[in-house]
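All protein chains of the complex are present and in place, except for one that has been dropped.
For subunit A:
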Amino acid sequence: MAVPKRKTSRSNTRSRRANWKATPTTLTTCPQCGAAAQPHIACPSCGSYKGRHYAAAERTEHQA
């Protein structure tokens, strides 16, 4: 079985991991309440989307 000849150096490990980056979420403002909301998703603060209201979309206390 093929095995690595050398232990991966700390430098290599760290330079590999340095490229694991999170990307910021795209946000728009909700036209109904003005809070930040993800595009194409019902607003989590007021539950509105395209003039319709979705109670299930509203963020509960537990999730906030």
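Just so it is clear, a contact is a pair of C-beta atoms (placed from the backbone, for glycine too) under 8 Å apart; a residue touches a chain by one contact, two chains touch by 3 or more; residues count from 1.
By our rule, contacts and distances are computed from a predicted model.
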item	value
Options "3-isopropylmalate dehydratase small subunit", "Tryptophan synthase beta chain", "Large ribosomal subunit protein bL17" or "Aspartyl/glutamyl-tRNA(Asn/Gln) amidotransferase subunit C": UniProt name of the undisplayed chain	"Large ribosomal subunit protein bL17"
Absent-chain interface as seen on subunit A, which is shown	28-29, 31-32, 38, 40-42, 44, 49-52, 54, 56-57, 59, 62-63
